[in-house]
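Please read the structure below before turning to the comments.
The other protein chains are all here in position, but one chain of the complex has been omitted.
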Amino acid sequence: MSGFLVSTKINGDAFQFACPSEETLLDSLRNRVGLTGVKEGCGTGDCGACSITLDGSLVCSCLVLAAEADGREIGTVEGLSDGMKLHPLQEKFIEHAALQCGICTPGFLISAKALLEKNPKPSEKEIRYALAGNLCRCTGYDKIVRAVQAAAKEMRKK
Amino acid sequence: MSHDTSYTKQKFKLIGSRVNRPDGIDKVTGRARYGADASAPGQLVGKVLRSPHAHALIKKIDTTKAEKLPGVKAVITSADMPDLTGGNRSMLDILENCMARGRALYDGHAVAAVAAVDEQTARQALKLIKVTYKRLPHVTDVDKAMLPGAPVIHDWVFTSGVDPKPEKASNVVQRNQFGHGDVEAGFAEADVIVEKTFKTEQTHQGYIEPHACLATVGPDGHGDLWVTTQGHFHFRQVCAALIGMDVAKLKVTSSEIGGGFGGKTHVWMEPVALVLAREANRPVKLVMSREEVFKATGPTSSTSVDVKIGAKKNGTITAAAAELRYQGGAFPGIWGMLGAMTSFACYDLKNVQSVGYDVICNRPKVAAYRAPSAPMAAFGIESTMDLVAEEIGMDPVKFRIKNAAKEGTQASYGPVYGPIGIGPTLKAAQNHPHMKAKLRKNQGRGMACGFWFNFGGQTCTDLNIGVDGTVSLAVGTVDVGGSRASLGLIAAEELGIEYEQVKVHIADTASLGHNDTTEGSRGTFSSGMATIFAARDAKDELCQRAAKMWDIPVSAVAWKEGKAVAKGKRHNNLAPLTLKEIAAKSPNTGGPIAGHNEVVADGAGVSFASHICDVEVDPETGATKVIRYTVVQDAGKAIHPDYVEGQFQGGAAQGIGWALNEEYIYGDDGLLQNAGFLDYRIPVCSDLPFIDTEILEIPNPNHPYGIRGVGETSIVPPLAAIGNAVSNAVGVRMTHVPMSPPRILKALDEAGV
Partner (left out) sequence: MRFESPTTTKEAAALLTGELGDAYILAGGTDLLVRMKLGLIEPALVVDIKKIPATQEINVSDKGISIGASVSGATMSEHAKLNKSWPGVVEAANLIGSDQIQSRCTIAGNLCNASPAADSVPALIAAGAKAVIVGEQRRRTVPVEKIITGPGTTSLQKGELIESILLPKQAARSADAYLRFIPRTEMDIAVVGVGINLTLARGVIQSARVVLGAVAPTPILVAKAAKAIVGTKLDAQALENLAAACSDACDPIDDKRGTIEYRTRVAGVLARRAAVIAFKRAGGA
């Protein structure tokens, strides 16, 4: 086993950690950085619970080596709200009861944010396909799609 | 105050409103802590070695190399988990399922476990354990497992419920029969009889959070278990018994739970984590991989079901019979029995008989999955109902309405129904705009009904009022779908305060008396009942304190709309005291004010639903898409409509996945081929339409607020609703679930469509 020193910016703050070269970014974020809002549902890129942004693009952190994150910027669910102010997606997820168990919620929020940044006025179909990489087993996606629609509307007002 | 469980028609102020859930912020900010999110100082990583064979003798396990690997702190096998069950075979089954005892019974069965300083070392240690297997013949199909000559998995299983008692062991655990009347006579009266055999494949609950726990046990025999579970009290009891701990010395805390649907009602690896922790005298975190979740936790049964229904041309069912064969995995279960009980529960039948068989196979031990066993039975029966309706030329909804059970009907499984929702949900479905919407080419509409018993059970809550007048409510039922919001509403309603003044907690096993597992849709029903009674106790105490503050007899104090009021002309100079005012004075009027309740919540009202579904089938590929879906279900009383709708939608979505694509695929070698989300194929967001819901409220007479459980029934109708819709879309009757594209295309070919 050989180690690797990773210097990153996480949710805007500089952060350094050392890890074995084969460690995934998901494991590092959870076990070394302490950001357990990033969830592991499968470890193979099929459920999206570990979604984060890496230099602004949406990825599954289980499919990224921590070593790859060296010199790059990471965004996680822990960085979504601005102090006391929740992100509109966070607000709408609560308001629309778009979560039941909530384990998939961090991943959905990150994916939905990535979608709305690219496409502020997505159709229902566009929302459904953009979120297809995030599995939810509780809600049947109904209230999640509605929450994203409501957040999009809210964000367009600004 | 009253602990009467009877429903009283009361006007609600808060019940039925859509407030924000108390755990919402934690869950949208990533702060909520689930099974794998806790850590402890000095914690080790636990890992489990699993059988690569479907059925094999374990001749030898050599752990010496693993033990010598630097960083390995414990290596255990079944030898480290002795049988302390004192002849209790069902407890021994649990222990044996946690760790194989001389024989691996299915692909993925645990055979050894390690605890090491880190992930890499633990992985390495597993590789150093050498297991010598001798492969044995296996069987994974339920019908094949019942045949004479099938490999008999346990030599101690003799079919019960048959006469004479068998002398030879077999894979058939038990036969259970339900019903009444004379089915033969009933069939003789029928103008039309339809008989059909159906098959359903095994599915998994598919919760997104894998099983995870953090276990600590000290040399003094005290332990802590942080675990994702639907029933931490049950876990405590089972773990303590299996590994020889005193129940009171093991504190179990239920983490936030990332989905369960029945799959987290049983222990799978928690006793292993505790033994590892005890051996190492260090905390051990054990987290399953997704592959382990599929292979080694408790999916639902695969089944094979024969249905026979006879009816007169006027639509009256004269007799109905079913034989249901349920595969229960490597250990005895009750799944065939439950299937047989639920089979004909929707209908008012003069002559009915259902026979259920529980069958052992070389597959993981089956666990509950949302209304366990009911969807498969409903697939057979509700599909056959459509076939009979077609034969007699009657609209399938009308046919069902004509035969629907009602108050006073003797259920096929025994009891006589009180007020129930099957008729009303059918009529609501019949009148729903969805029923009249136009369909295009290759589209079809189907409907089906579903039933679930619901459960109440042992429940214990604590309601504590702070000096500032806010309320903390501790409950022991795990919140699997938003019940904290519902229970907060109930406490606030009962006390006459604002919802925001109540905070609901899920208490650990050291803080409350025993609570049964959150299963059987019991969370809001039973903890709701206990909360009402605890609040009523608190109100009694509040009245006492008000009496003290006023210096009048307590008999002259009543609780009205959140305030203590002094009764009678003599006291009309006394202004009412609010809860807040009384609480503020509590240190001087007798100390803290609390309410407490323990109850066995009996009288869970049975639940019924009717679903409508439109599908579009691509006749060239067999691909089926659900294009519209409506759930109509009786909730008794919807405490928080958002989360009631959420249950309806989530159950329907799981049923849709089951109907179309989800299945355990075993090879001839008895190994599971699709132990991952990629090839197990649960529905993704783009697979589904919005799922419309209609909540009916037919109060449960056995609950003060009329609550019925709502969590499970919604998974029961989709299999048949989709089968009926496919039949109406492209003219083929699907009898095998999932109705995957290859199966539909094959059926189309065979039908020459």
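Just so it is clear, A and B label the chains in written order, and each chain counts residues from 1 on its own.
Heads up, the rule we're going with is that contacts are C-beta pairs under 8 Å (C-beta built on N, C-alpha and C of every residue); 3 or more make two chains touch, one makes a residue touch a chain.
Only a predicted model underlies this, so the values are computations on that prediction, with no experimental measurement involved.
*Asks:* Among B:188, B:248, B:678 or B:751, which residue is in touch with the absent chain?
*Replies:* In the complete complex, the chain left out is touched by residue B:678.
*Asks:* Out of A:11, A:44, A:81 or A:149, point to the residue that touches the absent chain in the complete complex.
*Replies:* A:44
*Asks:* Quick one: say which of A:22, A:73, A:124 or A:154 touches the chain that got left out.
*Replies:* A:22
*Asks:* Thinking of the whole complex, not just what is shown, which of B:26, B:143 or B:291 touches the missing chain?
*Replies:* Considering the complete complex, B:291 is the one touching the chain left out.
*Asks:* In the complete assembly, which of B:37, B:256, B:323 or B:687 touches the absent chain?
*Replies:* Only one of B:37, B:256, B:323 or B:687 touches the chain omitted from view, namely B:687.
*Asks:* Mind listing the chain B residues that contact the chain we can't see here?
*Replies:* These residues of chain B touch the chain that is not shown: 123, 289, 291, 620-623, 625, 660-661, 665, 673-674, 678-679, 681, 683-684, 686-687, 740-742, 745-746.
*Asks:* Write the list of chain A residues that the hidden chain touches.
*Replies:* Residues in contact with the chain left out: 1-2, 4, 20-22, 24, 43-46, 48, 51, 54, 57-60, 62-65, 67-68, 111, 114-115, 129-130, 132-134.
We adopt the following convention: only the chains that are shown with their structure count from here on.
*Asks:* If you average the CA atoms of chain A and of chain B, how many Å lie between those two points?
*Replies:* Using C-alpha averages as centres, the distance is 29 Å.
*Asks:* Provide the residue numbers of chain A that touch chain B in the complex, in ascending order.
*Replies:* Residues 1, 20, 22, 27, 30, 35-44, 46-47, 49, 76-78, 80-81, 86, 89-90, 93-97, 99-106, 109, 124-125, 127-129, 131-146.
*Asks:* Which stretch or stretches of chain B touch chain A in the complex?
*Replies:* 18, 20-21, 23-34, 36-37, 119-120, 205-210, 256-261, 287, 289-290, 480-482, 642-643, 645-646, 649-650, 652-654, 676-678, 682-686, 688, 690-691
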